[in-house]
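I have a structure here, written as structure tokens, and I will follow up with some questions on it.
Of the protein chains in this complex, one is absent; all others appear in place.
Chain IDs A, B and C follow the sequence of writing; residue 1 opens each chain.
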Amino acid sequence: MFLFDAALTGKRQVARGMFVLGFRAPEIAHAVRAGQFVNLGWSPGPVLRRPFSVYRADGETIEVVLKAVGAGTAQLLGMKPGDRVSCLGPLGRGFEISGSRALAGRAQGAVILLSGGLGVAPMPLAARDARSAAAHVTWVHGARTAVELCSEADGDKIIWATDDGSRGFHGTAVAAAPDADLVLACGPNRMLAAVAERWPDAQVAVETYMGCGTGICLGCAVPLKRGGYDRACTEGPVYRAADVDWAALPAHLPYAVGE
Amino acid sequence: MFLFDAALTGKRQVARGMFVLGFRAPEIAHAVRAGQFVNLGWSPGPVLRRPFSVYRADGETIEVVLKAVGAGTAQLLGMKPGDRVSCLGPLGRGFEISGSRALAGRAQGAVILLSGGLGVAPMPLAARDARSAAAHVTWVHGARTAVELCSEADGDKIIWATDDGSRGFHGTAVAAAPDADLVLACGPNRMLAAVAERWPDAQVAVETYMGCGTGICLGCAVPLKRGGYDRACTEGPVYRAADVDWAALPAHLPYAVGE
Amino acid sequence: MTPDMSVEVGGLRLRSPVLAASGTFGYGTEVPLLERRALGGMVSKGIFLQPRQGTPPPRIVETPGGMLNAIGLQGPGADALVRDYAPRWAEWDFPVLVNINGESAAEYAELAVRLDRVPGIAGFEINISCPNVEQGGLYFGNDPRAAAAVTEAVRKRTKLPVWVKLTPMVSDIGVIARAVESAGADALCAINTFVGMSIDLNSYRPRLSFRTGGLSGPAIRPLAVHLAHQAARAVRIPVVGLGGIACAEDALEFLVAGCTAVQVGTATFVNPRAIAEVHDGIAAHLEAKGFNSLADLPRYLPRD
Partner (left out) sequence: MTPDMSVEVGGLRLRSPVLAASGTFGYGTEVPLLERRALGGMVSKGIFLQPRQGTPPPRIVETPGGMLNAIGLQGPGADALVRDYAPRWAEWDFPVLVNINGESAAEYAELAVRLDRVPGIAGFEINISCPNVEQGGLYFGNDPRAAAAVTEAVRKRTKLPVWVKLTPMVSDIGVIARAVESAGADALCAINTFVGMSIDLNSYRPRLSFRTGGLSGPAIRPLAVHLAHQAARAVRIPVVGLGGIACAEDALEFLVAGCTAVQVGTATFVNPRAIAEVHDGIAAHLEAKGFNSLADLPRYLPRD
């Protein structure tokens, strides 16, 4: 876990209202695994940090992808190159890819990356790791409508899905996806609940409110099927889909925006 | 009283740590009188607005001069051209110059502008108005040391004073000043108390905490010699020096910085 | 169609549910009254029977998300109020309530007598966050019996609407709310400021000359919503919510939590258009959700 001030290096648009921000963060770029996140803070700004999945990591730089869903994200998107944010990470347990049982013993396992809206966030790193595990990667990316699809989906095969049919499959990403050995998914919690129905063993990255990101506040409770809660920031944010008690997990968090 | 968003147009340094910021504010540039102030707010930023004397006004632009004395001023100084602040003003009663009794009937009255540290703030406008009232203007500007003297003092005659003697008169601005028909002063409240001793009829611009700047909170109480309080933002910030109960006015406010 | 925003609160029909809070709008005469259409009413700065000079400066200090104030209820006293302000209020198209203060129940009562039937005064808001001098300086508002006694004393002297403004520094606001309801209040206002302190690290003394001050502003909003909600659950008379409202969403939290109207205080210092923005934002919310009137807004008010 590193804590330091990171300078904004650049910004680009990847869908309507959706932007990628780069930060100079060599320690994290080096250490981060797909599905892990950073917790960003700045002043003047919100009281609490804001968690963001690492989108890409390259040499000295990490990227995050976001939309303005509230004051914090709007402030981040208003920053200019050179502005600094306090960066804490990498946090959480990421996807299990090369070491996963699903791929064990397969020459070229089939991996599906399933993302809804801002759920693209952890996927470029997941694609990187799946490819380096010699897997065949199909990325299924869904959004409400064509202009909200992230333009940077990447994989051996790409399937687009839109709720209004304006591009690709007319329907949800879950419905559009073929089967595979390993399914990695991120998106609105209710999309993940649908993933859990179809692929109980899928690895899904959930979203919760977070107070600290470091395991000490117990604010990020994820209700488990076996009873009780654990911490999205520490045991999660990636879970076996069937392990989460989806009915008890709030479904209105902002990954939902743009889906 | 106008309320609108004003874009920052530029910034220049005028002394160690002291900067002039320009804002596009045509309504205020047109209406403002010497000694009046604007109340600036921005988000994210402090809860309350921050009051600043108008330093210059020219066509479409007003200027304010400041140092970083706390979080709010530091944030203002970190802004970049094009950034916007909410601007409320012009507020308060300014200096009485052309209509003042002190100058009445004199062909060329002698006016002294007496400023300590950031007390330069209202003086360029005061110099402008005094000159247009055909007065002879002597500007006496004091600071702790040479590098803290504002480089933009302006008048028919300029007298510098430094506490350490590093430039001009070795001592306070009050001690350095000659007598005159009309004395206008701004600076730390304890300097103004000294002004009151020497020139009871001087017009002095005081500083207080301000909650609203518009006369409704009663937070900016100025204790009066005749008893009771009135409002720096409405009846002030300019007072007849002898009218203020200096012993009861807090003296630790930040105009003191840099003096 | 713009939704119907009018409300009936404790004996007054208001065209808007948004009022100006006491002490944060002066006497309504200081600032040009723009956008009146948005203003449901005004509560004037707290007044005592006699003129009061108020506390020495510093009187205010900013804190994270809020401010402390210790103005000391500076004011001109009842006679000047009747002479200088009431005649102007009588010409306005929204009701003005007078925030009344005293050191004993009898003083509140005398003030009510003095101000009753004065044209321009539409009602009273009793500020019970005053020290009860006869009881060793304990606040009226902390003690259900003292709060009820003040309410009753005023109630008996006037037919005008009597609103009682509750103090938040109590362990069970419902008890006080019920006590003043029984004593004849027409509405409750929740809440006044919380007592706070800020220390200067140069002088090693409190920053405020009065040492303590009342905390207001966004910082207290979650506490205020909770207390207003608790009060609304405890009584049948309307509750006017306030504390930290700066935008329409903030006001809607109070309304959903069971309040009939709201007051905007500190926000007006920062944004002279705050009341209009709150009003317009509530109307926009109702429209966006398809409600024809504020009465249709869903409330969250499980009964105790």
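The rule is short, and it goes like this: a residue touches a chain if its C-beta (ideal position, glycine included) is under 8 Å from a C-beta of that chain, and two chains touch if they have at least 3 such contacts.
In this text the structure is predicted, and so the values were computed from the model without any measurement.
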(message) For the full complex, can you list every visible chain touched by the one that's not shown?
(response) A, C
(request) Determine which one of C:I220, C:I275 or C:L294 touches the chain that has been left out. (result) C:I220
(message) What does the interface between subunit C and the hidden chain look like in terms of residue numbers?
(response) 63-66, 68, 139, 142, 169-172, 194-199, 201, 204-206, 212-213, 215, 217-223, 225-226, 229, 244, 249, 252-253, 256-257, 285, 297-300
(request) Touching the hidden chain in the full complex, which residues of subunit A are there? Just list them. (result) 1, 3, 41, 46-49, 86, 88, 208-223, 227-229, 234, 248-250, 252
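Note that only the chains that are shown with their structure count from here on.
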(request) Would you mind checking which pair of chains has the most C-beta pairs in contact? (result) B-C
(message) Can you tell me which chain is nearest the middle of the complex, judged by mean CA position?
(response) C
(message) Roughly how far is subunit B from subunit C, centre to centre by C-alpha average, rounded to an integer in Å?
(response) 36
(request) List the centre-to-centre spacing of subunit A and subunit B in whole Å, with centres computed as mean CA coordinates. (result) 53
